[in-house]
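Below is a structure I'd like to ask you about.
Note that this complex is displayed minus one protein chain, with the remaining chains in position.
Up next, chain A:
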Amino acid sequence: MNPLRITHRETPAGPLLRLSGDLDFDQAPELRRQVDQLDLRPGQCLVVDVSGLEFCDSSGITAFLTARQRALEARADVALSAVPANLLRVLTLVGLDRVFTLLPAGGDPARPTGQDTR
């Protein structure tokens, strides 16, 4: 098991959480705890950079959904940034690629990949 590391940075658009390691049953609660502590304001976008994730199971996806719920309650948005291919495959399979805004690496929340041309 790779330990989950979460770094937090504030940007003009909103909080940026950068994840690395494994987001699994044992460690997903830590992401939830950190998201609960965020000061999300209306109109902001919480960006979760998942480029460093080595593993993400259904518990991790639940944590993303919890973060989304939290953002919606604060009338903010949520986006996943730099999604690795394997996680993108799973998100697409379960239809969540249409629920989360997906950003390229270092992307601007204003320009989601879903609207980019290939």
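Assume contacts are C-beta pairs under 8 Å (C-beta built on N, C-alpha and C of every residue); 3 or more make two chains touch, one makes a residue touch a chain; residues count from 1.
One rule holds for everything that comes next: contacts and distances are computed from a predicted model.
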Assuming one chain is omitted from the figure, identify its UniProt name from "Transport permease protein", "PAS domain-containing protein", "Sugar ABC transporter substrate-binding protein" or "Membrane protein". "PAS domain-containing protein"
For chain A, which residues lie in contact with the unshown chain of the complex? 25, 54-55, 58-59, 61-62, 65-66, 69-70, 86, 93-96, 98-99
